[in-house]
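A single protein chain has been omitted from the complex, and every remaining protein chain is retained in its original position.
Chains here go by letter, A, B, C, D and E, matching the order in which they are written, and residues are numbered from 1 within each.
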Amino acid sequence: MTFLNPNTSVAFTDAVRETARRVAGEGVEIVAVCPAPGDGPAAVESHVDEIRAAAAVVDLIARDQRAGGSDAYVIACFGDPGLDAARELVDVPVVGIAEAAMHLAAIAGRHFAIVTTLTRTLGRASDLLARYEFDRACVAAYGTGIPVLDLEDPSSGASRRVRAWCERAIEEDGADVIVLGCAGMAGLATELQSALGIPVVDGVAAATGVALAMARAGVGTSKRDEYAAPVAREAIGA
Amino acid sequence: MTFLNPNTSVAFTDAVRETARRVAGEGVEIVAVCPAPGDGPAAVESHVDEIRAAAAVVDLIARDQRAGGSDAYVIACFGDPGLDAARELVDVPVVGIAEAAMHLAAIAGRHFAIVTTLTRTLGRASDLLARYEFDRACVAAYGTGIPVLDLEDPSSGASRRVRAWCERAIEEDGADVIVLGCAGMAGLATELQSALGIPVVDGVAAATGVALAMARAGVGTSKRDEYAAPVAREAIGA
Amino acid sequence: MTFLNPNTSVAFTDAVRETARRVAGEGVEIVAVCPAPGDGPAAVESHVDEIRAAAAVVDLIARDQRAGGSDAYVIACFGDPGLDAARELVDVPVVGIAEAAMHLAAIAGRHFAIVTTLTRTLGRASDLLARYEFDRACVAAYGTGIPVLDLEDPSSGASRRVRAWCERAIEEDGADVIVLGCAGMAGLATELQSALGIPVVDGVAAATGVALAMARAGVGTSKRDEYAAPVAREAIGA
Amino acid sequence: MTFLNPNTSVAFTDAVRETARRVAGEGVEIVAVCPAPGDGPAAVESHVDEIRAAAAVVDLIARDQRAGGSDAYVIACFGDPGLDAARELVDVPVVGIAEAAMHLAAIAGRHFAIVTTLTRTLGRASDLLARYEFDRACVAAYGTGIPVLDLEDPSSGASRRVRAWCERAIEEDGADVIVLGCAGMAGLATELQSALGIPVVDGVAAATGVALAMARAGVGTSKRDEYAAPVAREAIGA
Amino acid sequence: MTFLNPNTSVAFTDAVRETARRVAGEGVEIVAVCPAPGDGPAAVESHVDEIRAAAAVVDLIARDQRAGGSDAYVIACFGDPGLDAARELVDVPVVGIAEAAMHLAAIAGRHFAIVTTLTRTLGRASDLLARYEFDRACVAAYGTGIPVLDLEDPSSGASRRVRAWCERAIEEDGADVIVLGCAGMAGLATELQSALGIPVVDGVAAATGVALAMARAGVGTSKRDEYAAPVAREAIGA
Partner (left out) sequence: MTFLNPNTSVAFTDAVRETARRVAGEGVEIVAVCPAPGDGPAAVESHVDEIRAAAAVVDLIARDQRAGGSDAYVIACFGDPGLDAARELVDVPVVGIAEAAMHLAAIAGRHFAIVTTLTRTLGRASDLLARYEFDRACVAAYGTGIPVLDLEDPSSGASRRVRAWCERAIEEDGADVIVLGCAGMAGLATELQSALGIPVVDGVAAATGVALAMARAGVGTSKRDEYAAPVAREAIGA
């Protein structure tokens, strides 16, 4: 199973790999890749970044396919950049971490809330909620104002601020499940879940399980029409 | 992981267990139970049956809890009977097979279709689609007119008839994924997928993977408010 | 016209009968029944209770049919338990009190609010709102935290607390109609309506009128497909 | 109870009165009025007609109020013209026949279909369905091409043509209840219901019962904000 | 291009003409008309007014057609009264100012808020939002409590109060675009936009551009079925 991190942070990619390995258990090979510096955004915090991230996902999956491919792919960025395009390129499952987190959150309770990084990314979250149809299930989406790259800095107070927004979602919006809106928040899930007393869903962990579930149930990506391989006009991701 | 089959068919229960074991792989203990004759419906083909099935699910899960409990539960009937009630009784994941199949189908393609048994059960399917919010994702739901218990009878022509409805969903409704609308159809999935050339999702296989995904990611059932343990006015499932 | 109260409270059942008689006027025979102690829940305050209530409704209506039947049925519990199943068993109108209250509230004003008992029952209310399609009409649903059986206790302060939540719905949510979310709140309707100055709809009163309206207009329950009599595999409600 | 027929046909008005009397039973005073020739449209078959009809409804209800008023009003035209305006002028129930028919149809079955006169009126029907929120409940709306005033002409073949469209709605769209989309179709309801074997809802009969239900349950029109009496800038309906 | 102001204020009509001329630029002939005193409402602040306004729009457009017609029409009142009826009478574009403002606001940002006059008109705004499908785009609609005719009175403090509501919509509801909910607010747009720092859309300006866009792109009103010329039973707008 290959994890495609579209930002260029190696530390980020390592953390994704570690979470995935922990969740997948033994006997599942986990690979995590990211673009070389300059081939992707440093972080995904705007629509412009989103497009660069989508292009990086296409490059990474095309390269992986040429190298023999994998039995499932996860796009490890909460905006699920390049998800539809990646599905055109393979017939195995391709799962976005936002998608996976939202699906599992909808099973874990009645009402989930998303707590994410910058408020400017909430438009993208809103588009994904509409695309995946979680209008009733999602009762709130909050931006904490924390830049992605501050999440790894203990002195940023990120953990405390994320928790405060979760508490607001619980008290004011009636959330009974929290979805963490950034791959970089994976490290906060266990502590938050313990502090809040309700399920906290990290997208990387969720997507690991969902991709495994699909692979084991023999459910890949439909290749009928929309997700059929595109006509090879130019080399993709060359 | 415990599978709760609310109908009284032991053969059905055995088939569920077998599918679950195949999907879960080694190292996962799979238990499958059903009500004693008279404690549940022979099959679930009406709203009256649905209520009996829901009551059976409550009994089965309460009994399992008293016997030590399990790390995840699956309700192995496509109407997901008793799902909300079961969630009140445990803090681990509880997954319905309709729910799981729909979630994975929505990831496998753009548009899924449900092909099920009697047309009279489509009302329940429609309620579930609304509850789980798959209004856009699901483009058709067809009843084949095949009673549940005929599914195991090779002379019933069930396989051929199910396939014909799948083909209609693909051609006329643009479905690119099929959801099989009955636990008893699990045996048809592989053959159908091969014949149709698009993903065919069986709920038992899907729920096995989804329940595992939740358990491994540490995401249980939210116990806040709605799904908190009910006040023990009477013994439940005694 | 027969009122099916699925909880085992005789006092509750008497109050339902009284309200129904007052609304129906002369010339309409009103019967109200409830399960024997042990055959139904003492109150309906959880999903587990809901299933027991639904089973009780099926039993009560099946028994009434064997005794000659009625020209209309009302399910006198705000969760409308067993409504679809009851419709399978008769061809006359079957009306739930939540359903009736919501329909009349939608005619009485632009925006109604539901004020009910425990917050944990709001999930069920939300499912009913979705099933009956009152997404825009209903602007708020509040749980007061008052257990059902406290409603009859004058010392509980229930009346005052219910009123406070109604006032909040009016001021903050713009509600111009109130729906009382429990059959046990019927006694509060007149006083509340007078105090609040907007229509307050009690489900028992509403359902009495709606069931009469259907019976007189010759509109029963459709017996086509979904609500056709179920195959009599086992005796129902025996 | 006063029925406001916004077209100028006295025969139409007489038929409305007769249906209402039959449904309301003894002890309920039924009045039916219509505009004088030239003060309203001959029939309501366009948006231009709809505006004239709405103005006629305002005139008729304002006049009735000056004459002492009534305990409930029904607008006896399927487009429910002037419904919101009429609600501003009184504090008793005001019920449109489309509204009432749709609400009762949604209780009588799972899926209703509207069969009406000219296809050009389907836009208005669609607006009402959206306003009253019957998106899932209504599965089809068909225009028969029969002008309103032909409905009373036995030689027009109207009955046969209406029935054919009902049958199509049942077979192709899965309708299990029919709503007749014109006050002038009331005479067809009994015969159609018998022929089709499913409930057929006539708006005049439905509204009679719904208005009675509201009046007896003490539920009038909310006078808070939107439906408060308008500032009397000019004499209304003078 | 002809602007139909359905209220009887000549000053209002003059202001509409002036705004339209400024936006349309040179080479576009702008006509603005209103009903004679007594032939329309002084202001549109209730559903009763709305019907009088709709009738005035029908009269004005019918008269304009008899006088040779125009290449596009704008209905210069935020409730878009008579819009569907006007479309029956012509084959050129007919644009409502609410409609135009909402469409352009949805392009200018993610989330718009409507700030209008009396709260009692919010029901009509809500109907238009549903009809035009801006459920996600519109995040708030506020009534300021300012009567239409006070908007021209500098001593009314209208400007300050409108701004306060805009600020609330931005801060609390996340609006990034404001729609002014009354033709009489056109004069406030520039100042507000400058003060708030986000786009402020006035319906008259928006509709001028949208009507021109349609006329120049050769896109008129569809005359198929619903908007075909109505049967001329009586003279329209005579």
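Everything that follows uses one rule, which is that contacts are C-beta pairs under 8 Å (C-beta built on N, C-alpha and C of every residue); 3 or more make two chains touch, one makes a residue touch a chain.
Here the structure is a predicted model, which means the values were calculated and not measured.
Asks: One chain isn't shown here. Among E:Val23, E:Ala164 or E:Ala195, which residue touches it?
Replies: Reading the full complex, the residue touching the unseen chain is E:Val23.
Asks: Of E:Phe78, E:Phe134 or E:Trp165, which sits in contact with the chain we cannot see?
Replies: Only one listed residue reaches the unshown chain, and that is E:Phe134.
Asks: Please give every residue of chain A in contact with the chain that is not shown.
Replies: 38, 41-43, 45-52, 54-55, 58, 82, 84-85, 87-89, 119-120, 122-124, 127, 130-131, 225-226, 228, 230-231, 233-234, 236
Asks: Go through chain E and note every residue touching the omitted chain.
Replies: Interface with the chain not displayed, on the chain E side: 23-25, 27, 93, 95, 99-100, 103-110, 132-137, 170, 174, 176-177, 189-190, 193, 197-202, 205-206, 208-210, 212-214, 216-227.
In this text, only the chains that are shown with their structure count from here on.
Asks: What is the size of the turn, to the nearest 5°, that moves the C-alpha atoms of chain A onto the matching ones in chain D?
Replies: 180
Asks: When D-E is set beside A-B, which has more C-beta pairs in contact?
Replies: Looking at D-E and A-B side by side, A-B shows more C-beta contacts.
Asks: What's the distance between the Cα centroids of chain A and chain E, rounded to whole Å?
Replies: It comes to 44 Å between the two C-alpha centres.
Asks: Centroid from C-alpha atoms only, then distance chain A to chain B, rounded to Å. What do you get?
Replies: Result: the chain centres lie 27 Å from each other.
Asks: Can you list every residue of chain D that touches 2 or more other chains, as numbers and ranges?
Replies: 110, 136, 225-226
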